[in-house]
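Note that this complex is displayed minus one protein chain, with the remaining chains in position.
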Amino acid sequence: MNLITRAFRSKGVIRLLSVPALIVVVVFFVLPCIVLILESFGWPEWSFSGYAKDLIDPTIATVMLRTFGISAAVTAIALVISFPYAYLMTQVSARTRIIMIAIVLIPFWTSLLARTFAWMVIFQANGPLQSLLGFFGIQSEPVLGTATGVLIAMVQVLLPFMILPLYSSLSGIDPNYLRAAAALGANGIQTFFKVYAPLALGGVAAGTMLVFIMSLGFYITPRIIGSPQQAMIGQIIAMRVDKFLDFGGAGVLSMLLVLAFLVTMLVLGGIVLIARRFKTTWK
Amino acid sequence: MKRTLTHRLATIWSVLVAILLIAPILIVIPLSFAPNRSFQFPPSGFSLQWYENIFTNKAWYSSLTESLTVALLVAIVSTVLGTLAALALRWAPRGSGLVRGLLLSPMVMPGIITAVAMYSLFLQWHLNNTLLGFVIGHTVLAIPFVIIAVEANLHSYDRNHNRAAATLGSAPIPTFFRITLPQIIPGVLSGAGFAFITSFDEVVLAIFIQGPNIKTLPVQMWNSVRQETDPTMSAVASLMVVIATVIILLVSVSRTKKLSRREA
Partner (left out) sequence: MRKRVVLTALLTVSALALVGCSQGGSSGDGEGGSGDTTELVFSGWGGLVDETLTKTAFEPFTEDTGISVLLDSPLSSAKLKSMVESNNTTWDLTMANPVETTRYCEELYEPVDMTNINEDDFAPGTITKCGIPNNYYSTAMVYDKDVFGANPPTTLADFFDTEKFPGKRLFPSDALEFALEFALIADGVKPEELYPLDVDRALAKLDTIKSDLVFWQLGDEQTQPMEAKAVTMGIAWTGRGLQVAQNGGSFDVAWGTHIIGATQFAIPKGTKNFDAAMSLVEFATSPEPQARMNELMAYSAANLNAKPKLDEVQQHWDPLVGGASFDVAFLPDYDYWAENLEEIQTAYSNWAIG
């Protein structure tokens, strides 16, 4: 017993806790992906022609930029919308909080396909949205098939994925810290930025990453709500697989997407590091 | 004074957010009573034929039960695996970058690629068209969500609790169940919820690995919305909304009651 106890306290054994998950992910995900990457290089031969072609293709560049643009916009909008809501959840009475959680969970537990379908109906020509706007005397074009439609639908579909981690982290913030800050003479804005926001960072990071990454790979919603002019990279990949049976070409695009994402994260991480460095020097 | 103003603004904002969250999905309910094959809104009449279709049409009914089975199993397996992994990542962070990268990697892959990659290997391993294949495939996709949810909670968890427990003679495993788990339970539960919904909602991989033996609900829905105007889709969507609402309200009511009892 003592041995086990000691073993569990050592980092090595704790590290072993990740092994079961690691085995499942490596065998059933990483391995298949490696095979796909090999195919993107024309396996069993070795060629970069797929990459060379896509890197200079202006359409691929347009769609890649659009994918990152839409994802960033969706993430930012979702964060702005969610934060006050998640904040309020930590402030209200337990009873109100239960209602607020229920309101997030109802769409969360309703399938993505069902919600996308609902938006399709709302946005369609002579649909509820146009009727509503018409009621207020606003003449409008149908939103189905426009970038606005894709953006609204994606935000609403992904909102719970932002609110839940945000709330989960905000609820862990000890209100005594805030009271202490106030007692020490900090005003509301100072308290928010100096005390609250840093403590909330874990949840913000989790929610932002989650929503951004899910947006990058979105395929169903832009396909149903958007028109070709809003096509995202997932749709091009799907087209290569579905129509051209071009697994290698699909592999090329997914590699490019992953690389672009990693570069974005590195740059953002770099900015944060530099900013932090500046802050310390400044002080 | 300032705080009440913030509070008031946040309240107004939150009411709007609540409308954005709920109103759109309610729209499918009137649509499900359409008298003909049309998504016209509001519908031109009333009929229950699409509800009847869910339960009499074998394709719709069996896909519903199969989806529930898969999602439940995935939630259990991936929550156990993911929570263990999150503890390891959090408590032994040195050199865990690669491990974290690998474990979270299913999230950065667009679904379609994961689907294509998995499908070809699953074919050789005879995992397509089986419950096991679905559970494995969806577990892989769900593990990152569990890890993220649990880690977010561990972020504010103070490990001194464990040290204190150890000093008092508690062994690690009981310590985990008595001290750690109760504190990170919101994260674990939200991870399990993410896992369930990841599986229940997953459509792209499902389209590939499904077969005559097993076909989940999203496959059936995608099938339906893609080809024909089939208001059974609205009926299924409405049922989902109603069931989710009822379950959540029941849970909420029981929690509120517990709350009142505690107050009394």
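Here are a few things to note about the model shown:
First chain written, first letter: the chains are A and B, and each begins at residue 1.
Keep this in mind: contacts are C-beta pairs under 8 Å (C-beta built on N, C-alpha and C of every residue); 3 or more make two chains touch, one makes a residue touch a chain.
All values derive from a computational prediction rather than experimental measurement.
Of the listed residues B:Ala10, B:Val28, B:Ile54 or B:Leu73, the one in contact with the hidden chain in the full complex is B:Leu73. For the chain missing from the display, the contacting residue among A:Gln124, A:Gln156, A:Ser169 or A:Thr208 is A:Gln124, taking the whole complex into account. Residue-wise, the contact with the chain that is not shown comes from A:Pro142, picked out of A:Gly42, A:Pro142 or A:Gly188. In the full complex, chain A touches the hidden chain at residues 58-59, 62-63, 124-127, 142, 145, 223-224, 227-229, 231, 236, 239, 241-247. Hidden from this view is one chain, which touches chain B at 36-40, 59, 69, 73, 76-77, 80, 116, 119-120, 123-124, 126, 129-132, 135, 177-178, 182, 207-208, 210-213, 219, 222-230.
The working rule: only the chains that are shown with their structure count from here on.
Computed from the mean C-alpha positions, the centre of chain A lies at a distance of 15 Å from the centre of chain B. Residues 2-3, 6-7, 9-11, 13-14, 17-18, 20-22, 24-25, 27-28, 31, 39, 41, 81-82, 84-85, 87-89, 91-92, 94, 96, 99, 102-103, 105-114, 116-118, 120-121, 136-137, 139-140, 143, 145, 147-149, 151-153, 155-156, 166, 171-173, 186-187, 190, 193-194, 197, 200-201, 203-204, 217-218, 221-222, 225, 233-234, 236-237, 240-241, 244-245, 247-249, 251-252, 255-256, 259 of chain B are the ones that touch chain A when the two sit in their complex.
Those residues of chain A that touch chain B in the shared complex are 1, 4-5, 8-9, 11-12, 14-18, 20-22, 24-26, 28-33, 35-36, 81-82, 84-85, 87-88, 91, 94-95, 98-115, 117-122, 124, 126-128, 131, 156, 159-160, 164-165, 168-169, 171-173, 187-188, 199, 202-203, 206, 209-210, 213-214, 216-217, 219-220, 224, 233-234, 237-238, 241, 247, 250-251, 254, 257-258, 261.
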